[in-house]
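Removed: one protein chain of the complex. Kept in place: all other protein chains.
Chain IDs A, B and C follow the sequence of writing; residue 1 opens each chain.
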Amino acid sequence: MDFLFSFTPLIPLFPLLAFAVIVLFTYRYNRLSSDIAIGSIALSTVLAWAVLLATLLGGEHIQVEGWQLRVPWLPAGTTVLDLGFAVDGFTAAMLFMVPFVCLMIFIYSQGYMKLGQPDQDPRYARFFAYISLFAAGMLGLVVARDLVLLFVSWEIMGLCSYLLIGFWSFRKADDEHHIDEAQVIRARKAALKAFITTRIGDVLLFSGIALLYSYTGTVTLREIFRPETLETLQTISLLGMPAVTVIALLVFGGAVGKSAQFPLHVWLPDAMEGPTPVSALIHAATMVAAGVYLVARMLPLFIAGFEVADAPALHWVAIVGAITALLGATIGLAQDDIKRVLAYSTISQLGYMMMGLGLGSLVAGIFHLLTHAFFKALLFLGAGSVIHGVEHGHHVAAHADHVHTEHFNPNDMKAMGGLRHRMPYTFVAYLAGTLALVGIVPFAGFWSKDEILAEAFHLWRADGALNLPFWVWLAGTLGAFFTALYMGRQLGLVFWGEPRHTAARHAHESPSSMTIPLIVLALFALLFGFVNAPFLGSPLHHFMGGVHEASEVVHAEAVPFNFTVAAISTVLAVAGLLLGWLLYRNYRPGQVEPFQVVLGPVFTLLRNKYYIDELYQQVIIRPVVWLSNFCFNIDDRWIIDPFVDLVGAAGRVASDIVRVLDSVVVDRWFVEGTAQLFNAAGRGLRYSETGRVQNYLLVVAVTILLLLGLYLYF
Amino acid sequence: MTLTQFLVLLLPELVLTLVALVVLGLDMLWRNGNGSRHLLPWIALAGTVALLVAAVLIWPLGSTGGAAITFTTGKDFGGDQTPMMVLDPLALFFKLFTAIVLALVLLSSGNYVRAHIRFHGEFYALILFAGLAMTLSAAATNLLMIYLSLEFLSITSYLLTGYLREDERSTEGAVKYFVYGATASAVMLYGFSLLYGATGTLDLASIAAVLTGSVIPVHWLVYPALIMVLVGLGFKIALVPFHQWAPDAYEGAPTPVTAFLSVGPKAAGFAVLMRLLLTALPGFQLDWISVLAGVAIVTMTLGNLVALWQSNVKRLLAYSSIAQAGYMLIGLVALAPEAHSWTTGLNGLLIYLFAYLFTNLGAFAVVIAVENHTGSAQLDAFAGLMRRNSFLAITMFLFLLSLIGIPPTAGFVGKLFVFGAAIQRQMIMLAVVGIVNSVISVYYYYAIMRQMFFGEAPDAPPFDEGPGLRVAVGVAALMVLMIALYAEPFIRLASDSVSLLAASF
Amino acid sequence: MAIEQALQIFVFVILTLMTLGGGLAVVTSRNLFHAALSLILSLAGVVGYYVLLDAGFLAIVQLLIYIGAISILILFSIMLTRGLMTPRQVQRNEQWWIAALVVFLTFVVLIVALWQMVWPIADDEALRTPNVAISQLGEALVGPYAIPFEIISVLLLVALVGAIVLARETENNQGSHAEAGSSE
Partner (left out) sequence: MAIPLSWWLTVAAALFAIGLYGVLSRRNAIGVLLGIELMLNAANINLVAFWRFITPQALTGQVFAIFVIGIAAAEAAAGLAIIISAYRRRRTVVVDELDTMRW
């Protein structure tokens, strides 16, 4: 069966070709384009599953050692920068999930972008081109043997996320009612924010890779994880730390950006501005999963650092994960936008995955990644279906009344209600997704979340003291309760009670191209957890647990099922779900929120996302803006033209006020902050270009003089 | 050396000269009446193809064996029997490079020339002559020859810059370019004369031999000479602080000429700089590396920061090309003496130059297309380009990605090699400044992207860019992808091209 | 011998006065026409230098090309560009004093370096007989220096063609150029 492995390079290639074909040739033919995209990802799925099959049949040898293919790409001198593909148990597990979830999302998109209907999206074909490229990026990342291909894929995804989040940032035709001016501006800001925020991470990752290469002379993962290589890295000192720790932290920096971990999580909620299938793609199978995948892939590096450093990188993974898990879950309590709740839920669940990896357990983190991909894709697509239905209801209502009502936000949960009768399939699927997310037996999320908590619990008990694993466990358990609470609230607001708006009253079920993927994904949300159920002997553990053993620093064993842990988290989950549901199912619009009654000012804090965006605004942007204004003033106001600027100053004060007001609504911490900083620097330098050639030559003469003096006499 | 050998070895240059003269002559013949003058660009293009073919034909001569073939003619006059130029892998690389530059510039200039330029034949001939000067300067191993070929390149560049006689900006740019360039080259010449005085020879290799064997403290002379030579070459490459002519000249020049200026003289400058520093002054490596490292840092930073403020795309790309030269310089600063590592810095410099050639000429070809149809090279002329000509918008997007250095584009491979060299040499500071700068550069490249994809252009109809431009842009885009996706042959080419220099070092 | 040496020094001083004095006049004279005439004076001083340095042929070249051609070209150009023969405007810009300071310091630094250097001066025997026949120079130009010699001929052609294109009168263009004329 080993010949099946030679299909591996084709897995990312098919979507890539689909992208090329659509962009170059078929972009005028919508149905053909989407068929090509769906067909290619379906082919990838088949091939990926064939490779999975080969891995399963190949036994422990293949699952641990893996298969690999080397493609010489950048030979120079004696070392070779390779481009290669590799498959092992871990990759195979990812290959089961990624193309399949992508396939479901692609099929769903056909309905969501309204193929063949009068209001079909005018950028329909391009949409499928972009998501194909996106899928190609993720698949390339998963099958990469070397850091080069990994980084290339990583960047392709960054680019696609930028294109897709900003997908609705310009109007093609005037009758595109779903894109108004505000939408255009929001989409642009969100796209740029995502691009630049994740690019901070990318720069860190790139530095990490460069350092790794300069110390080890190779970019092949397997070579790097050889015990002797890791040992060398442990002994080299860099910035007062072992090199391995520095590199691991840089790599983690990349993951923090991509996987939206605190403090770079701010871009993910805004990424909602893209079409909903994109959100599903970003949140489930691709973008954010890439960061977790990266950390999991590089785990030997983190663990090698664990052995020698005082503040090991591994701890930081766990700490950041725990903070993110709690942060996301609590913010999710106070959001009204159905997709935003899910976005914060993703942030929080990614925190769980990082927690699992930070405890040194590859399987715990990745198992949760896999289950999460299924149920979060399900939830997003379900949310898309709900929005779709409500939007439709809005049109029906508007036409019936012959009045275009006030601006209507179809994402607002408080305008929904009672949809379980109007959209039964969606409701059932959504319920399955919710139960999986919350962690109710036997849904997938229960098994995976429990494994992380059990791991933490186990490490705590093994030590006994109130150590890091204890705090991780506590954060995870509390997070589970909050998760249940916001999902209960969401279920109550969306599906129970009376319709709270005419749109919800007229909502109707989505087309079958949307509901069928939902049902399929719901089945997975129900059943997928069994692939690593303890009572079946934790099959996933045996399948992929050993992949890092060659590096001799990772020893993966399944933590036994712990009834106490499971019981505590399940009780809390059920309690949270019921509480949320009870408090919100009969919520009336305009009423004070039940949570607000209970939590008081804390609720305001949550609603404003802990003011983190505003904090960045105050701590980073304000000083920068002030500084640049200050420099500008010295230059322009106090010396050159005081009178003109008296007027300008008033204007500037006014604009400052507007800016502060604006900042409460729109945050733009890094994007404009650094731009301001560099702009301020550029503004000064620009004036050196006076347009007079003799000034330029004087600069040359002074340079000659300085260099001469410097070199001859010092 | 027999005359036949001599002519064979000079074949590329001879062919190019011949075609340029033919273009001049035919232009005169066809001046009155018949409409064959539209054939001129194609004849010129055929000249670049002939150059390419000739370079490939003599390729085996130059790239085999350990030593370069030198051109020695005539009898000796007490030490005058020094070669003027060589045929070595580096020279061959730049012949190839020149052929591509000329071909892309000629392909993209057809419509522009018809619309704006009065004397066609002279224009094409001047461009070919500028290419000739490039190949000569890359092959020169003698101070006299270096000075002569660089001046040749400069004079043709001044004339081309001022070619739009009716345009204020063009003439103004040419005056500034001329004044600045003539001064810089006079300073360089003074530096050359000092080098000659210290060693008594003009041959680069002999200079090195004399300097290493010298017992007298030569640094009193070599330092001033080094600094003055840097002025002249820094001017050619547009390194800060010798860059200030560039934005004005680029903005003023006819856009195809700007495209040429942003690549041709820069490449020639780098070729001469590499050869001169490594062949003649290897003993003073510590000194020139420290100067060049500082120059690289300020060049990258200043170029990028000021680019943030530009609203004219030609000017913006001028600053961008200044910054790009800063990145390239890292390759020369971080050159690694051992030949067995994957990046010796020098091969990174050549890879970067090659990637930059396609990227920048492609980007300028798009600018030319937009200018042909809107009459403006301001940023807002790019508004809504995606809807007006999606081919140009998408390829431009690719070129901008390559300029930023995002994979999978050629620019990424170039950056990988030069930054990699810096990291390998433990010049972390250089690498960090480079990386931070490439992040800054996102902002202004993004300004173009934003205009193309999101900009509102109410009454701007779709337009067609014309066959020549389409081929130029298409080839450039293809190569930008090729270099990234199938880098092996290009890296081998670059590594082979610097092998002799790196070995002599 | 001593008289000959004294004479040489005397001539050198005179030539230096011509060259540097002329040079100073070139850069300070209010009247551009006078400046160009001073250039000729200065270049004539350089001709004398070449004679003194036993480079007779070079002196002739300098006389013919520099003084005979380039300076005259410059004079014509001055006359072509309007009204510059009248010293109506200040001929130096605002940065002249910085320029003077910088240039002076550069000169001092350079001179110190030049004087510190020990020159690898040839032995007396060679110094005494620097006789270079014109025929030797001619042979060298088509011998070892054949390549640059060919190139400079191309360069001169290119410069001439380019100069004509840029500087010729607009009215003179032939009919076939009319259709190519730019819109400005």
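Operating definition for what follows: a contact is a pair of C-beta atoms (placed from the backbone, for glycine too) under 8 Å apart; a residue touches a chain by one contact, two chains touch by 3 or more.
Here the structure is a predicted model, which means the values were calculated and not measured.
In the entire assembly, the chain absent from the figure touches the shown chains A, B, C.
Within the whole complex, the absent chain has one touching residue among B:155, B:257 or B:278, and that is B:155.
Panel shows subunit B; residues 77-80, 143-144, 147-148, 151, 155, 158-159, 162, 165-169, 171-176, 178-179, 182-183, 186-187, 189-190, 192-194, 196-197, 200-202, 247-248, 251-252, 309, 315 of it touch the chain omitted from the view. Where subunit A meets the missing chain, the touching residues are 686-687, 689-694, 697-698, 701. The chain not displayed touches subunit C at residues 4-6, 8-9, 12, 16, 19-20, 23-24, 26-27, 32, 35-36, 39, 42-43, 46, 49-50, 52-55, 57-58, 61-62, 65-66, 69-70, 73-74, 77-78, 80-82, 84, 89-93, 95-96, 99-100, 102-104, 106-107, 110-111, 114-115, 119-122, 126-127, 129-130, 132, 136-137, 140-141, 145, 148, 152, 155-156, 158-160, 162-167, 170.
Throughout what follows, only the chains that are shown with their structure count from here on.
Two chain pairs, A-B and A-C, are weighed by contacting C-beta pairs, with A-B ahead. Rounded to whole angstrom units, the spacing between the C-alpha centres of subunit B and subunit C is 30. In whole angstrom, the spacing between the mean C-alpha positions of subunit A and subunit B is 42. Chain centres here are Cα averages; for subunit A and subunit C they lie 68 Å apart. Touching of two or more other chains is recorded for residues 220, 223-224 of subunit B.
Shared interface positions of subunit C, defined as residues touching 2 or more other chains, are 110, 113. For subunit A in complex with subunit B, the residues that touch the partner chain are 23, 72-81, 151-152, 155-156, 159, 166, 169-170, 172, 184, 188, 192, 195-196, 199, 203, 206-207, 210-211, 213-214, 675, 678-679, 681-683, 685-686, 688-689, 691, 693-697, 699-700, 703-704, 707-708, 711-712. Of all residues in subunit B, only 10, 17, 24, 31-33, 37, 71-77, 80-82, 84-85, 114-120, 122, 125-126, 129, 132, 136, 144-145, 148-149, 151-152, 155-156, 159, 162-167, 174, 197-200, 214, 216-218, 220-221, 223-224 touch subunit C in the complex they form. Across the interface of their complex, subunit A is touched by residues 93, 95, 98-99, 102-103, 105-106, 109-110, 112-113 of subunit C.
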